[in-house]
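Missing here is one protein chain; the remaining ones are kept as they sit in the complex.
Which chain is which? They are A, B, C and D, in the order written, and residues in each are numbered from 1.
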Amino acid sequence: MSTNELTLTPSQSPSLVNNKLSLSPSQALGAVRRPVNTNGWRAWLFTVDHKKIGIMYGVVAFTFFIVGGVEALLIRLQLALPDGRILSADKYNQMFTMHGTTMIFLFAMPTAAAFANYFLPLQIGARDVAFPRLNALSFWLFIAGGLILNASWFLGGAADGGWFMYAPNSGPVFSPSNGVDFWILGLQIAGIASLIGSINLIVTVLNMRAPGMTLMKMPVFTWMILVVQFLLVFSLPVITVALVLLMFQRSYGATFFDVSQGADPLLWQHLFWIFGHPEVYVLILPGFGIISEVLPTFSRKPLFGYPFVVFSGASIGLVGFGVWAHHMFASGLGPVSVAVFSMATMAIAIPTGVKIFNWILTMWGGKIWYSAAMKFAIGLVVLFTIGGLSGVTHAVAPSDTQQTDTYYIVAHFHYVLFGGMVFGLFSGFYYWWPKVFGKLLNEKLGSWNFWLMVIGMNLTFGPMHILGLQGQPRRMYIWTEARAGEGFFNFGFWNLVSSIGSFVLAVGVLFFIINVIKTSRNPERAPLDPWDARTLEWLTTSPPKVHNFDRVPVVHHLDEFFHRKYEEDEANHSMKSIAIGEDLIRAEEDAADADIHLPGPSYWPLLLAIGVAVLGLGVVYGTPIMVVGALVVLFASFGWVLEPSVPEAIDFDSPSHDGHTKEIAPLG
Amino acid sequence: MDSVNNVKSSSHRIRNSIATIIGFVVLAGCATNAPQDTWQPKGDNAQIINNLQWIVFPMAGVVGVLVLGFYAYTIYKYNDRGQPIPSQSHGKPIVEIILTIIPALILTVVGVFTFRGIFELANTEDTEMVINVTGQQWWWEYDYPAQDEQGITQPIISSGQLVIPVGTKVLLRETSRDVIHSYWIPALNGKKDAVPGRINLLRLQADKPGIFAGQCTEFCGLSHANMRMEAIALSQEDFAKWVANQQKAYTAPATGSLAKEGESVFLNQCIRCHQVNGLKKADGTPALAAPDENVYSGAAPNLSHLMSRITFAGAKFDLLNKSCRSDVWDASSETIGGKYLAGVSESCLNATHLRAWLRNAPAMKPMYADPAKLASSGGKYRGMPNLGLTETDIDKLVAYLLTLK
Amino acid sequence: MITPGSKYFFGLTGLSLIAAILYMVLVNPNDLGAVALFGLATSGALIGVMALFTRDGDVYTDEEAVAANAVAGPPSFWPIVFALGAALVLTGLATVSVVFILGIAVLIGGGVEWTIHNWADGASSDREFNEFARARAISAIEYPGLAAVGLGVIAFFFSRVVLAVSKESGPIIFIAVAAVIFTIGVLIASKPFMKGAVTVVVAVFAVVALAGAGTFAALSGERHELAAAAEEDHYDASHRECGGEESKHYDHLANNTVSLRSAVTATIFVKDGKVYAEAIGMTKKVDTITIPRSNATSVMFRNLDEEQHRLVVNLGSAKVAETGVVEKVGTCSQLTGKNQEQVMTLRIPKPALAGEPYSFTVPGATGEIKLVVP
Amino acid sequence: MADIATHDIDHATDNATDHATGHGHHSSTGLSNNKLAMWLFLGSECLLFGGLISTYMLYRGRVQNGPHPSQIYDIPFTSVSSFVLLMSSLTMVLAVSSAQRKDDTKTNLWLLITALLGATFIGGQVYEFTAFYREGLGFTTSLFGSSFYSLTGFHGVHVSIGVIMLLSLMGIIKKGKITGDKAEVVELIGLYWHFVDIVWIIIFTLVYLIPS
Partner (left out) sequence: MTTVTETHEDAHEHGMSDAGYVKIAIILALITGLEVSTYYVDFGPLFMPSLIIMMVVKFVMVVSYFMHLKFDSKIFSFLFYVGLGLALFVYITALATFKFFIA
């Protein structure tokens, strides 16, 4: 599988290349030569390969997961005992703001993007995404956004208004540090990154599917990612507007949230939550998608009610645009609006329930293998069910007015997001690790990882239900004995349990890191089809070659790979093996397509992202910087436009390539 | 694939889940008398909400137990014991449809009750009393417009502690001077945001006299955690006494007393922001506070009857010392009116906190009263700054403040 | 290839970046020192990139033969542009800053083009290849740069012309210009014989006309109504007259659609010449509106009568700081027609004194609504 | 602002598909990647402008200080500029049509005319902003001022980017440096241009005509 070392060859030989030319192109062109490196750091920096980009997304997002996790631990330390003194009020406010922002925008979304980038093209049998360079741009913009967001820690303090940054508290008077400015810019840039990424992935799904793969034969993960990308395409512009308004107010004196001018602060809330609610589904649906792959694989059964799962996912997405005001039940919308949004919110519980039932029924009648990936998937179903049911209590608007902005809601969304999403992502880590790195993560450590995380998670967030119902509001830098209640099971007990739980959770995550390190040192290669998997991404080597598939697969079934391995035994309606996965993969190699052209690496995405970052910093640090940034953006985008996507002969030092007559060297 | 292990752990799982769910209901419902417990309604509105809670929480609990129970059984039953790979069936639409309709029906029932509850809570037709509530970083102001039915002949202005008559449908008209706050007395009703520029309505009604704790629940900046309030429900007679006391004219302290000296310290320092109705300057003209010139949000608590309240600084600190405090807070509903109306006497005063506050307020409660941070607010403070008072000044001021009953 | 020269500059960039960060963390994040260090880092990076691009300006490193065979390209006009930039900078220093900035832009643009041109000329002995190299290096700047300059020139000169002429002739000139552009387009498209020389003549004529008219207009200044409006600031609150009669500017075209209904504390009506009010949460009509002090509060005014009315709020009187004259304080809405609404947002810092209660009145209608600020 | 709009260009010409999918392999829908991306982008832009328009609608009458909308709007002038932009849509579609006929000369001619009309529209907007400012409406004067300038400014930036794309496209076509299907590139920029035009159709009615 590693016989095909990466080399690039040109797609065309321009007449310009002149035999008389005595200088090699790299000498003649200097830095103007486009990058063609296939190894070393340049290969990563300028890559447009969806798999490399996916890995980078994953690494960076996991780093931010640790950052956000440390912030969470500090929060829990502060609240472990009454009148905590670990953090000042100011630092605490920054801490919970950045914890939320980091976890949502810099961990959850990019990790989903990592999975989507890596596996979506593989699952639909494509060689890359539709716009490889845009893909790289998304990644670099995300990095720029994340760096700008976190740079604020060192440049006068981070944002301190909570992750939904309600105006007017986020205005220039009430949040005087530059933290909110950095927050706005960071989110704006990360938002552009997601928008570009989502357009890219939608087009990829629509246009790049392998022959025979109709929409209803696509894996559910791909479906859920598709729904998520649609949600992003249509919700991100709304927060863009909100951020622009706030930015104009903070940096240029506009009056959008200035009440003495007659402004209405609820405008921010509407704009934010019109984005924010679909965003919740953006976070959760990838997790749903992942376990919809894992549960069938390890139950040896197809997903129960595939079309229902797909359509419930789509309808969650659609209805998700009509329930945003349930975040504002206490803000004085008036009874009619509250009633309407309350009913809509209940309606969205129905498709969500359908999904849970289908997952359970997928396992019903199966032949279940409880691997680490499967354990996390089961954990998701259980924890998400609990989170979903506490969500229903929020849909009852009057009940919500008692619960909102207390720890009960903190408990709810952590069950939904940590239980629902993080568990899904970890399930994905265990499931797809051998695909990406060719090595199996250790199952025993995985089990430790799982159980510690389950216990830690329930210890941390379970008590928060009770704290909330006992009346502890969220976002308080201290709690005091005076309001803690009497008896043993008061604020004091539950807060302490929660804080202890958070460290158990952290140890659980630590086990994952240990597992990764241990696995990377283990020379043993994973089998090509370790899970007896069902979908196309397993119909190639691990890790896949740069062009993914030696032969573009032709699809006849949902779960194509599984159906190539098994067929139904007429006698007892069970499945009997007709082929071994490894053999199928070898067979593909032998029948490889000739003449595959892949896009070449490029400087422009990285440069453009730098330009955008500089442009953004200009908002804080003055117009001249903005002008510089704008010029870089303009330059990079035109450089991009003028660059053919496949390198020209002129960019290669030895145009006549070393003798692969059949151009199946991965890139040529 | 160590299936034995898994069987064991999954049965653990069932027990754990069930125990957790039952634990939630029991512990949350009747635990520990927390002052802000959301399951102990003490008035009509909170009762409406609680009735809904009693519908939706048990329902969620039952559904949860059923679903997770079934799931646990599935996990146990279909563990790989060497059975053949099952037939690749893609599900049965009829099952799907049934599993869609059942939750839809349950939710419809919940929805009907919810719908009714929302409109019941929004009703303001039969309001008997109106109070304007204004949030400000990090305290609440109450003003009672003149309303003859309640014996309020001239506007009353107070802060921190809301005093209402028992059994009366009180309508709060909430707004805010700066950022969004949220008014929440869990025992009396759910929360409602105080949004600057808007008037939001919240109905409170208490069945029995008592002190009901609450807290600002919309994140409102630095000292959000310290923005508290209490609602004090008094019997009709006690409320009338309270009103009479609030409308009482100012009596200056006796000449030559320590309190009199305190009055002049007050006139030198505090009057810039804090109003005491009826206080006159040395030349006999009325002393008017102009907080607008010093405080960004333009107001500071009115101190006319400070010692009729039992907390200060956004209800964060007690004006009563420990024993007097528990005497009032733990009083029965019959006796609480008299004890509350007694106010704060010299012997009961929590002098430590009051003096510390006067010495250096920002050290007691984080506030943007830091001179280094004034640029963004145009040189105006948010919250009370450190006034640099001497200990003698503080003695005098405390003596004076004790006269403001 | 990272050239030796660029390495020095990138090294400088790195060092000054570290220095800047250290400085910000250790000394002071906000003062000039950090800006200077960041400036150093940025300029180091820019020069480094430039050096990279031009391989330290050293085109002859590899083969003497290239130097020998190098064919000079067509003479460059970039030095002239560069010189023009320098001239503009000097002129700008002496006159207006706009010219200075323009000069800097021209200087940088000309400089970059000149350098790249020169570099590409020596890239190889093949002219075609050299042109290719030049294009790769520079066209990403040239296309958008020239396009932006084109857009800027047209927008600037055109707007100067419209600002200079009367308000009535503005649209006429606009439509005429557009019609000319459009017609010329149609003519050239439909009549092939108009191509070539004619097109060039037309284009040159158009550019000269636009530039000429624009320059003339810019020099002659904006029309005097605009200058006067800027001077007088008609719509400023201080010009408000709150009587019953219509004021020239403030009430001009007054009936505006209001969308503030969600946030008003009270609504004041005029019906049959009488004033009454409703407040949120109050079931009955009210004759007193209480609003907290120092709190931005919106009040809506709704005129249900045929004749125009305005809402006036009387806020006692105050001494004017400079003159010591006691003046009535208050503000008012615009004159409002039947079934129209207006909204006033008030922020009243001081409670009323007993002698001068605050009130809402409507000139020409009876009744008043008391305003209490406790 | 600029950063939001720059990726228009990127979609327009990033055409890795033909290569990435291998030879002779049509896209699954038979549609062009670039066009799909452009339409998605435009669908997304609907929500962007929708947000700005809604903000304006909510705030248009909230004037504490300075002029009200109907006091300063110059309807005859704005009518002309709306008309000019509308006609530029016609010239744009003629450019697309010429490009599909592979008539480079005419394509370039109509692109130029479109760009010129767009540039005069921007000139008109510069005039309008200047005049409004002189009459007392600044960006910070009132809610009306802030929301009006934000909305029309955003639109103006979109038009400006459009003009820059049109003019550079001319140059690129002339030099033969286009990296994809030429007609399609013209069509994509055309889609963008028409979108900017339909946004103005809405702004013209909701912002300018209705309050009068």
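Note that a residue touches a chain if its C-beta (ideal position, glycine included) is under 8 Å from a C-beta of that chain, and two chains touch if they have at least 3 such contacts.
These numbers were taken from a predicted model, which means no experiment stands behind them.
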* Contact set of the excluded chain (shown chains only) -> A, C, D
* Specify the residue from the set D:Leu47, D:Ile72, D:Leu116 or D:Leu151 that touches the hidden chain. => D:Leu47
* **Contact residue for the chain not shown (choose from D:Gln64, D:Ser82 or D:Thr141)** => D:Ser82
* To do: For the chain that's not shown, point to the residue among A:Met213, A:Leu266 or A:Ala609 touching it.
  => A:Leu266
* To do: Identify the residues of chain A touching the omitted chain, counting contacts across the whole complex.
  => 206, 230, 233-234, 238, 264, 266-267, 270-271, 274, 321-322, 324-325, 333-334, 337
* **Touching residues (missing chain, whole complex) on chain C** => 259, 261-262
* To do: State which residues belonging to chain D touch the missing partner chain.
  => 26, 29-32, 35-36, 39-40, 42-47, 49-51, 53-54, 57-58, 75-76, 79, 82-83, 86-87, 89-90, 92-94, 96-97, 100-101, 181, 183-184, 187, 190-191, 194-195, 197-198, 201-202, 204-206, 209-210, 212
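As a convention for this text, only the chains that are shown with their structure count from here on.
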* **Chain centroid nearest the full-protein CA centroid** => A
* Selected interface, C-D versus A-C, where C-beta contact pairs are more numerous -> C-D
* Asked: From the centre of chain D, which chain's CA centre is farthest?
  -> B
* Structure fact -> Averaging C-alpha coordinates per chain, one finds the centres of chain C and chain D separated by a number of Å equal to 18
* Per-residue overlap in chain B, given as positions that touch at least 2 other chains -> 196-198, 201
* Asked: Multi-chain contacts in chain D: which residues touch at least two other chains?
  -> 58-59, 62-64, 168, 172, 177
* Okay, in this complex, where on chain B does chain C touch? -> 124-125, 127, 130, 132, 134, 141, 143, 145-146, 155-157, 171, 173, 175-177, 196-199, 201, 288, 290-292, 297-299
* Structure fact -> As the complex stands, chain C meets chain B at residues 262-265, 280-283, 288, 290-298, 345, 347, 349-351, 372, 374
* Asked: What does chain B use to touch chain A in their complex?
  -> 1, 3, 6, 9, 13, 17, 20, 24, 27-28, 31-39, 46, 48-49, 52-53, 55-57, 59-61, 63-64, 67-68, 70-71, 74-75, 78-80, 83-93, 95-96, 99-100, 103-104, 107, 110-111, 113-115, 117-119, 121-122, 137, 174, 178-180, 182, 184, 186, 189-193, 195-198, 200-201, 213, 215-225, 228, 296, 366, 368, 373, 375-377, 382
